[in-house]
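Below you'll find the structure I mean.
Here the complex is missing a single protein chain, while all its other protein chains stay put.
Chains here go by letter, A and B, matching the order in which they are written, and residues are numbered from 1 within each.
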Amino acid sequence: MKDPRFLRWTLLAIALGFLALFVGLPIVTVFVEAFRKGMAAYWEAVRDPETLSAVALTLLTAAISVPFNLVVGVAVSWLIAKYRFPGKRLLLALIDLPFSVSPVIAGLVFVLLMGARGLLGPFLERHDLHVIFAVPGIVLATTFITFPFVAREVLPIMQELGNDEEEQALTLGASGWQILFRVTLPKVRWGILYGVILCNARAMGEFGAVSVVSGHIRGQTNTIPLQVEILYNEYNLSGAFAVASILTVLALLTLAGKKLIESRVRVRA
Amino acid sequence: MTTVPIDLPARPARGRLTSRGSLPGFGLSLGMTLTFLSLVVLIPLSGLVWKTASLDRTALLHAIVAPRALAAYRLSFGAALVAGTVNVAFGILVAWVLTRYEFPGRSLVDAAVDLPFALPTAVAGIALTTLYVPDGWLGRFLEPHGLKVAFAPAGVAVAMVFVGLPFVVRTVQPVLLDLDLHMEEVAATLGASRLYTLRKVILPAVLPAVLTGFALAFARAVGEYGSVVFIAGNMPGKTEIAPLLIVTKLEQFDYAGATAVALVMLLASFVALFAINLLQARVGRSAQARR
Partner (left out) sequence: MKRAIVIGLVGLGLAAALLAPRAQTARAGGTVKLLNASYDPTRELYQEVNAAFGKQWQQKTGQSVAISQSHGGSGKQARSVIDGLEADVVTLGLAYDIDAIAEQSGRVSKDWQKRLPDNSSPYTSTIVFVVRKGNPKGIRDWDDLAKPGVGVVAPNPKTSGGARWAYLAAWGYAWQKPGGGDASARDARARDFVRRLYKNIPVLDSGARGSTTTFGQRGIGDVLVSWENAAYLLVGELGKDKFQIVDPTVSILAEPPVAIVDKNVDRHGTRAVAEAYLEFLYTDEGQEIAVKNHYRPRSAAVAAKHAGTFPAIKLFTIDQVFGGWHKAQATHFADGGTFDQIYQPGS
């Protein structure tokens, strides 16, 4: 029972038109504006020392928060998928919390907690530990924001695939770690991979939370998104878009990665 | 898959001998979960609670209902509602088109739906602004007709449509895929018109998913900062979104004001989360019923 041809084409046109307008155009804009002043200007913007240090900081932040959230995400998924205990729903809600909180609030809570006048402020000051307005603060805020990402992808798959293989391995005498690394993780590897690339994309692109906790010290505490904002506010539109294009390419690669993984996954959550 | 919140399984896993489960590692995984959940999420959030407790009750209340804050809530929540509705309408359409029709490039379009999720918010923000300013590609057509998008509430809504786009599509797609085509064929052979089938068979089936997607898109849009702050006008009382108000209050040393607005937004997030959880359970149940 297919829809009549005319209807199909109309609906298709509207749907594709909507997507072209809201998704396609912005992406095209990024690249058009990035190259507006030519290839030379583009490379200059990308190779500018401040941009490079922003890239370095962004990579460092992702390199810390993504593996951490991976480890904790796997632990969380294991806990919820393999056992029965009261309070699961509450736990799930708490873990999902950073996903539904505004990024600005995420930044705010870290300032309230670890700023000089915050709850831990005096303690940090006494031990000469600088968290807010320094790199650790940026990493912490990013870790907070991306906390649920891996769990969100791995848990449904673990649940869907059940525990039969694990229990068989148990009866065969395998230890907990052996079960984890030889049975479970291989089973959910595509979910892990997808969760990691999503977590990474968000960690590198986070703006709101980082904007609040960064000191905006040029060449030191600016991530790529913050550098984009600075360039944008300094009459340097093409430079801003040039730097933005770095992350746009990353986003496109993320999507390509997702497509690749989906074509290998046989189980859909 | 990306955007659906995690939830409990529809049926318990088989083969339980003990009340908790026979697999080792409960203690460790519980310990890790609780420790790092506390360190990374709960203790920082407690900073907010602590600050609230240390504030004067009346000052807090005044800050929550100050006219400027009210205007910010109106804008953030109002625009999110409009954007959510737009995303529902077009989201269902896009999901339908992606699941039911074959066309060249379908795989590409399917991937593109996730772009707002993968793209950094600041990049989206400056791109959207550049499009809609008076001499932007879209702005130059809209402005002469009096349709101000950039620096107007409409721009806020546009940015929110962008960030919420994947949510409805991704929650509705699996449901549409799951829908038994037989039912539609049976309805057709029984003489039902296409529109009738749509109303009585298809829409009720996707409704819980649509509501879930709407709630997700809404929650995301309300708290959104990076994509919106460039295109909004930031005029107090008119085009100032709530997250920006928090930042502005922070920059004025007004911690009480910032905390107050943050509390309201957190409350909204909780309500949205709660609604999503409830709806998710219903989606799960109707999926069960259909199986």
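Basically, contacts are C-beta pairs under 8 Å (C-beta built on N, C-alpha and C of every residue); 3 or more make two chains touch, one makes a residue touch a chain.
Just so we're clear, the structure is a prediction, and the values are computed from it rather than from any experiment.
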### Query
Of the residues listed, A:22, A:78 or A:133, which one is in contact with the missing chain?
A:133
### Query
Looking at the whole complex, which of A:20, A:52 or A:116 touches the chain that is not displayed?
A:116
### Message
Please output the residues of subunit A touching the missing chain, sorted low to high.
### Response
60, 64, 68, 71-72, 111, 115-118, 121, 124-125, 128-136, 139-140, 143, 215-221, 230, 232-235, 237
### Positions on subunit B contacted by the hidden chain, ascending
27-28, 31-32, 35-36, 39, 67-68, 71, 129, 133-135, 150-151, 233-237, 239, 247-248, 250-254, 257
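The criterion applied here is as follows: only the chains that are shown with their structure count from here on.
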### Task
Give, as an integer number of Å, the spacing between the C-alpha centres of subunit B and subunit A.
16
### Query
For subunit B, which residues are in contact with subunit A within the complex?
1-2, 4-9, 12-16, 19-26, 28-30, 32-33, 36-37, 40-48, 50-51, 90, 93-94, 96-97, 100-101, 103, 107, 109-128, 130-131, 137-138, 158, 161-162, 165, 174, 181, 184-185, 188, 194, 219-220, 222-226, 230, 242-244, 246-247, 250, 255, 258-259, 262, 265-266, 269, 272-273, 277
### Task
Mind listing the subunit A positions that touch subunit B in their complex?
1, 3, 8, 11-12, 14-16, 18-19, 22-27, 29-30, 33, 71-72, 75-76, 78-85, 88-89, 91-106, 108-114, 118-119, 140, 143-144, 147-148, 151-153, 155-156, 159-160, 162-164, 166-167, 170, 175-176, 179-180, 194, 198, 201, 204-208, 211-212, 224-226, 228-229, 232, 237, 240-241, 244, 247-248, 251-252, 254-256, 258-259, 268-269
